[in-house]
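Quick one: the structure is below, and I'll ask about it shortly.
A single protein chain has been omitted from the complex, and every remaining protein chain is retained in its original position.
Lettered A, B, C and D in written order, each chain numbered from 1.
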Amino acid sequence: GCSPITPPGQGTGDVPALTPVTLGVGFIPNVQFAPFYVGIDQGFFAAEGLAINLDYGFENDYLKLVGTNQLQFMVGSGDQVVLGRAQGLPVRYIMAWYTRYPVVIFAKKDAGIVQPADLAGKRIGIPGPFGASYVALRGILEAAGLEEQDVHLESIGFTQAAAVSEGLVDAAVDYGVNGPVILAQAGIETTQIALDDYLQIPSNGLISNDQTLEQHPELARRLVRATLRSIQYTLEHPDEAFEIALKFVPEAGGENRAANRAVFDAVLAYWQRRPGTQPGATRLEDWQAAVAFMQRIGLVDSPVPAEELFTNEFVVE
Amino acid sequence: MNSSSNERAVEWPPPSSGVGQPLLVVDGVGKSFTEGPTPIRALQTVSLQVQPGEIVCLLGPSGSGKSTLLRIVGGLIRPDRGRVWFDGQPVQEPHPSMGFIFQSTNLMPWRTVLDNVLLPVEVQKGRVEARDREQAQELLALVGLDGFSHLYPRQLSGGMAQRVVLARTLLHGARLLLMDEPFGALDALTRERMNLELLRIHRLQAKTILMVTHSIAEAVFLADRVLVMSERPGRIVAQLPVDLPRPRTIDMMAGEAFGRLTLQVRRYIGEVGELD
Amino acid sequence: MNSSSNERAVEWPPPSSGVGQPLLVVDGVGKSFTEGPTPIRALQTVSLQVQPGEIVCLLGPSGSGKSTLLRIVGGLIRPDRGRVWFDGQPVQEPHPSMGFIFQSTNLMPWRTVLDNVLLPVEVQKGRVEARDREQAQELLALVGLDGFSHLYPRQLSGGMAQRVVLARTLLHGARLLLMDEPFGALDALTRERMNLELLRIHRLQAKTILMVTHSIAEAVFLADRVLVMSERPGRIVAQLPVDLPRPRTIDMMAGEAFGRLTLQVRRYIGEVGELD
Amino acid sequence: MTFEAKVKTQTDRPRGEGTSAPGHSAGWLLQHLEYLLVPVVLGLGLFVWDRLVVWQGYPPFILPAPAVVFRKFLLTLQDGTLVRHGLVTLLEVLLGLALGLSLAFVLGYWLGKHRGAERLLSPYIVASQSVPIVAIAPLLVIWFGSGLLSKVLVCGLITFFPTLVSTMVGIRNVDRDLYDLMRSLRASRWQIFRLLELPAALPIIFGGLKLSVILAVVGAVVGEFSGADVGLGFLINLARGVLDTPLMFVAVIALILLAQLLYLGVSLLESYCLRWQRAA
Partner (left out) sequence: MTFEAKVKTQTDRPRGEGTSAPGHSAGWLLQHLEYLLVPVVLGLGLFVWDRLVVWQGYPPFILPAPAVVFRKFLLTLQDGTLVRHGLVTLLEVLLGLALGLSLAFVLGYWLGKHRGAERLLSPYIVASQSVPIVAIAPLLVIWFGSGLLSKVLVCGLITFFPTLVSTMVGIRNVDRDLYDLMRSLRASRWQIFRLLELPAALPIIFGGLKLSVILAVVGAVVGEFSGADVGLGFLINLARGVLDTPLMFVAVIALILLAQLLYLGVSLLESYCLRWQRAA
């Protein structure tokens, strides 16, 4: 039931050798998935013999599908892998895409919230005490030595921008390219506290499962290679990449072009290669830190061997 | 048949013919039903008066507008023209002193027999006292339904249901009873008993009664005056004062006067029938 | 009152008393209703036979089980004991050759008068032809409802609705008609007309009729045999063969034989009334 | 004052006629008021919406002004976006209704006839209705894929119950005297259903249908929310993603219009089928 997104103007019928690969991506069609659109459009995936289907749905559901090998690959964040492994899901992180954890706490500029300690006693909006938002919140609070009860948490669903702009909360937890950009578009200046400045947790990347990696390592290698190339191309040609993304998400163009370009520009920062690191690779100490942190905040109750969570073997040439 | 002759017919009874002040005056009432595709003219022009304490029986062919007339008198539907006066007041809506027996037995299926009988009390007093309950039981015994008070209407036979309605109306305590074939589903014997009971109550409580019936014998037996209606559109084509003495007894039915009166009504009705 | 005397009473009519082969045999039928808190004994033990072409009228006090008996004969409810035979076959469920007129006028409110009359045809043939429609219109004219065929039941008077039911049953084409007070809501004149029509149809189409009525005169005028039922629990306490010649005419009602028979039935009923 | 005098004085002003006439004209007025009021109320609503935006100073990502939404509406109507997504949602709704209603009729009829069966099955039916769809969406996706089928199933599931219950209640409400009549005519089960039970239960069934068609729209949206790449529900999600609040409102309005259309359809069918209720 997944409809393949094929590059415009390029038929798939004349390249019979392509291996179909369904990739589960969380969220919805968006310029934030530009690298994949670029890869499809520029034929980077086809060059590796892959025909990519992008399937849109919930990250949670995909993790289960990948864990049971009903799906081979997905895009998801590192903490999900920790959770999955803790539950016995044989999922494994094979390539980092985001180099920074994308969740931030943002507030209106005049609220004067610029560092974790400023959050004490404040009303903080959060979709709910679970998921990536919760991880980020606890990480940031921890950086200032704060506990959950030192702030007033309010579960406001996905209404962060509205809640902050109307002053219902002092600050809210959201993706850095979401709420803050919305407010910026509306001419409201914000300050942001990024988790990544205090704690490095492996963020969005490609996730697969042990069975696939064992039986089809070549497939994973090709996918990783094509994806890395796509990311690289996107970073190097942002304007072109944005135009390509608009071909896939036409709704982001037209009147919404400016807003989406702002999102796109903001998200590029999260993909920039960190100096001194191999693109796509993750560090063992980051995984260990992530596991330890998640244990501290009670998201996992058993120690998970950090080595099982990831592999860099497909990114290392 | 021209309309002026009809107009003449309805002039009876003359407005001042009453013995005293009439309890009920129906003055040139007419009614058509216009909801359907073709309007149905139910009542032409009807005028009549009923004195306090009088029993008037209304006879007439099926569909001649008897029920419609009773509904208008009771204030349930508005006439197209003409007016109804009760006790010197124009009738615009149901009056608390009128009790109604409808042609179809309308018991509430979710109430027991006893509760159905008690309905008027509940509506009028707002609550039911032990005394009312007793009285209702007495009335039920009177209509021969002792021991059935806890059944639901569906468990009754047609005649039994009709008698429950009678008991309900009698509990009501109205001064004017408007009865639309109240004894239609009863066998001859039960019907006679009910007739006698009605007369007894009429005598004791000075009730005024306007009643539709299809039984000529019943009309003559009960009434002070029998009115005969024409075919649709209905108007009153004849009246017959019944001069039998009161209190009336079953024996009278075998008498010569009774036979003569019955025959006379028969003839009126026959004439009506042959008119069209 | 002991039960053995009752048993004696129901032995009549003896199984072999029929002139030919009876069309309908009711054999020791009894029925109680047990759904309520207190069981109601409706029918004690009833046996009767009806010959083909015969008209049998059933008289009895209100609540004596006449409707119940008719329902059992029609196969609508099961008796507790005893059995019913129609045309030599045991009756377990409604038979296509029996037509039913229920005590309450059961017209479908969403069908026009014409469509209500056509219902039996629609059920039995699956579709309605132009010829059926014509026949229905003729029957409606017969019962005096010319021009009312496109009204809905709610727009009819009580007596008109009852006549629609009559037309519906006559269209049915049944051999045995089971009629529960079919003329109860009609005025005397219309009733007479309907009686005559029924007799005419009976003569022409050789119908057999078992009919409940509360009018003694009607029973004597129509019937070959009048059966009288006791108070509840019902049983047949008397039968009276009516030896008036056929075809019957209205004049006969004034005759001496008619008066004698009527009186006789009256006496039977009176006795029943005085029994308890 | 004698009675005669009273008659006289009151006859002078024809009150009987007078009170009867206003009744008629009031009814007339109400009937026409209705058509008059629809645009008035609608206009008032739009006005309040507009003022709300201005006075409360809501930024467009919270509540865009009606004019903005209207422009977007025309735009998406022109470029076919609205039609494409709308048609898919309509298809899901119609298939879901076909599935849910046919099941509901059959089962509702059966449960209406057998109270025992109702007591037996109702726990499971209630369970099927109270499980949050979002919670079983993963299972639906695993079992039926993320395409049309899973949305149709969600739609069917959600439309099923109201029509089931109303069919059940309607069948139980059929006049018993008429059952006797049909039985005495030896009507077959099918005839009893077609000629008696269906028309008798129809006024009540239509109530359930009205609920079902609206829930069908809700169901399609819920289904699309849990994974889809086309449809009005998807469009809402998409619009959120591309920060296009006016587009989101357009999708919502399209959904409302779809629901209105279905409701109107059922209402028209109802007033056609129940025209006998208006006579007399």
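Following the convention adopted for this analysis, a residue touches a chain if its C-beta (ideal position, glycine included) is under 8 Å from a C-beta of that chain, and two chains touch if they have at least 3 such contacts.
Since the structure is predicted, the reported quantities are computational estimates derived from the model, not experimental observations.
When the whole complex is considered, the residue among A:V25, A:I40, A:L63 or A:V151 that touches the unshown chain is A:L63. Looking at A:G43, A:G157 or A:P303, the residue that reaches the missing chain in the full complex is A:G157. Contacts to the hidden chain, counted on chain B, fall at residues 71, 74, 76, 93-96, 98-100, 102, 104, 106, 108-111, 119-120, 122-124, 151-152, 154-155, 172. Chain D meets the missing chain through residues 30-31, 33-34, 37-38, 41, 62-63, 114, 116, 119-120, 122-124, 126-127, 129-132, 134-136, 138-139, 142, 161-162, 165-166, 168-169, 172-173, 203-204, 206-208, 210-211, 214, 217-218, 221-222, 225, 233, 236, 248-249, 251-252, 255-256, 258-260, 263, 267, 277. Considering the complete assembly, chain A touches the hidden chain via residues 60, 63-64, 67-68, 83-84, 86-89, 125, 127-131, 134, 153-159, 162-163, 166, 168, 299.
In this section, only the chains that are shown with their structure count from here on.
Look at where the CA atoms of chain C average out and do the same for chain D: the two points lie 48 Å apart. Distance from the chain A centre to the chain C centre is 85 Å, each centre being the mean of its Cα atoms. Centre to centre, using the average C-alpha position, chain A and chain D are separated by 40 Å. Shown for chain A are the residues that touch two or more other chains, of which there are none.
Contact with two or more other chains is made by residues 104, 151-152, 155 of chain C.
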